[in-house]
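With one protein chain withheld, the remaining protein chains of the complex are depicted in position.
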Amino acid sequence: MALLEISGLNRSFGGLHAVNNVGFSVAQGMIKGLIGPNGAGKTTLFNLISGVIAADSGSITFNGKSIYNVPPYKIAACGIMRTFQNIKLFATMTVLENVMVGVHRKSSAGFLSGLCNYPRSWNEEKRIRRNALEILDMLGIVHLASCDALGIAFGQQRYVELARALAGEPTLLLLDEPAAGLNMQETARLGETIRDIRSRGVTVLLVEHDMSLVMNVSDEINVLSFGKMIAEGKPRDIQKNPEVIKVYLGDGDA
Amino acid sequence: MNVKRYLPLFILVSLAVAVQLLVTLTGQAFYLTQLTMSAYYTIVIIGLCMLMGYAGQISLGHAGFFAIGGYVSAALTTADMTGMASGGWGRILQKTGCIITVNDIYGANICRLNPWLAFAAAVAATVIIAYCIGGPVLRLKGHYLAMATLGFGSIIYKIVLGAKIFGGADGISGVPSFTLAGRLSVNGNIDARISNYYIAWAGVALATFLMHNLVNSRAGRALRAIHGNEEAAGAMGINTARYKLNLFVLSAVFASIAGIFLTHYNGGIGPSEASVMKSVRYVAIVAVGGMANLWGAILAGIILNFLSLRGYFGSFDEAVFGSILVIMMLFAPQGLLVKPGWGIRLFAWTRKTGGGSGHGAA
Partner (left out) sequence: MTFDILLQYFLSGITSGSIYAIVAIGFNIIYNTTGIINFAQGEFVMLGAMIAISLSGYMPLPAAIAGAVLLTSVVGALVELLFIRWLKNPTVLRMVIITIGVSILLKEAALHIWDEKVRSLRYFSGNECSSISLFGAHVSPQVLWVLLTCAVVVVFLSLFFKHTLIGRSMRACSANRTASVLCGINAKNMVTFSFMLSAAIGALAGCVISPLTQTHYECGTPLAIKGFTVAILGGLGNSSAAVLAGLLLGIIEAASISILPVAFKDVIAISVLLAILFFRPSGLFGSKEEGRLKEF
């Protein structure tokens, strides 16, 4: 059984049927890419999976458990963490603190413990800090730990968001256009990082426009157009698929 | 645990002691009264500052929680329990100290409810009401939220103004002293002025200690995350609604406890403590100090409350706070003590030298 299974998913905004009867699955340990022209419904689909918006109908199962229309914090608790297309780092916090928030689901000290600063929470705090620093180190940005999160370069902010999502030790990582705004070298490096993440046992589902990244990194690709899934398969097959070519390049009298 | 993080707290305590000695030794001990009252109001400010700064929720009804605490404990401790004392349960209640016998001003013995029980009841009432109100209110945004909290504060005001058990327009007076431990008790006696001053400021220190801990903890990080970007906070697994609600209730409890103690100190409470003007005043002070700036809020709270209580603003008292509010929001919406950078540097410094969760040098 696949890690993430989606079937018959629908979502409309007024007259616009943004996600139209979409179904696919993501197997454990794979990197799956989701592509499609602008307005195809990729971000809506992502938001449906991560619980940001509610679906009209269909089903989403993760590890056998339904996560259909479950609030975002519960979805995170199940082991799905995500990054955002328009980076959503926490303002007024440092890079390290941002990543430490990522460890939230793997820690438990509550309000009372926070108010009174119980000694038994000190170990957990140390662990949270250590985990966060480790992840930053793994991504090569540990030197930015005490910088203000919004005060660093855009490309670096992307990595901080990635670190934050990884800090939650997710089973499934959702990446929303991670290469947006990156140059060629940064994109190539990102591709290596994603493969590295997968080698640590994290399944990855990414939405992306940058074809070089998606084709290089994905094991499988799904193509969305006008809310409908029009193709699914290995990168090389997708590249040759006439439907996909039509959707991107048009019918063209060449 | 890094003791350095508490340095500003030690400074606060030392300043409190220094002021007291100064004031007593120069024969101006009467200032202690206003300083004590300012301290209690500052506890309200501390709670509100956290709510406005970290949950981003404006509350125009916080005076309502202050009043709930004050009025419930006042009503319970001034209620005549003689009837209960003589009943079948009477003996048990008296033996366990639930009902105590005090001498009233005429020398007769009257039975009153133990102030600790009244305290517990008042805090419990506050927690229940805050949970009930907080849930729906915190789902609202912007103007609606402000109006809902204003409405809540107004309802409390109307209730304490109109209900007979709360003394109507005269409020409740003759509230007995609240014995904390041994000889320490909260009351308005002139001889106990100094000990009451320290009780009040110990309260401020405790409130600051708790909030300071919270900010630097996992829960505090979650709150700051919610404030920084609520959607992303949810995506990281934080139950934003529950955290905001808990913070709301916490700030309500702070206000309520301040109300209870101030009522015992003053020996009474009146409906003006629940008025919209009082709530607006609290918001104005937090706005001056900087909404997420704990130390700024404390400083502003002490200074402004003290000046107001000493009567420096005369009949323009309300106008002053109204102007502060407007001027702050027009020119310095992040707060005065944040703009020139001092407040934020002070605040940031206390976080930098923080222990387990501080971010210092990696």
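As written, the chain order gives the labels A and B, with residue 1 at the start of each chain.
Definition applied: a contact is a pair of C-beta atoms (placed from the backbone, for glycine too) under 8 Å apart; a residue touches a chain by one contact, two chains touch by 3 or more.
Just so we're clear, the structure is a prediction, and the values are computed from it rather than from any experiment.
**Q** Could you run through the displayed chains and say which ones the absent chain touches?
**A** B
**Q** Thinking of the whole complex, not just what is shown, which of B:44, B:67 or B:148 touches the missing chain?
**A** Of these options, the touching residue for the absent chain is B:148.
**Q** One chain isn't shown here. Among B:262, B:287 or B:300, which residue touches it?
**A** In the complete complex, the chain left out is touched by residue B:287.
**Q** Considering the entire assembly, which residues of chain B contact the chain that has been omitted?
**A** The missing chain touches chain B at positions 56, 58, 60, 136-137, 139-144, 146-148, 150-152, 154-155, 158-159, 161-162, 276-277, 280, 283-284, 287, 315-316, 318-319, 321-326, 329-330, 333.
Definition applied: only the chains that are shown with their structure count from here on.
**Q** If you average the Cα atoms of chain A and of chain B to get two centres, how far apart are those centres in Å?
**A** From the centre of chain A to the centre of chain B is 43 Å.
**Q** For the complex, which residues does chain A have touching chain B?
**A** On the chain A side, the touching residues are 50-52, 71-73, 76-77, 81-82, 84, 88-94, 96-98, 100-102, 104-105, 107, 109-111, 113-117, 119, 121-122, 124-126, 128-129, 133, 136, 142-143, 145-146, 164, 168.
**Q** Given the complex with chain A, which residues does chain B contribute to the contact?
**A** 1, 210-211, 213-214, 217-222, 224-225, 227-229, 231-240, 246, 250, 292, 355-357, 359-362
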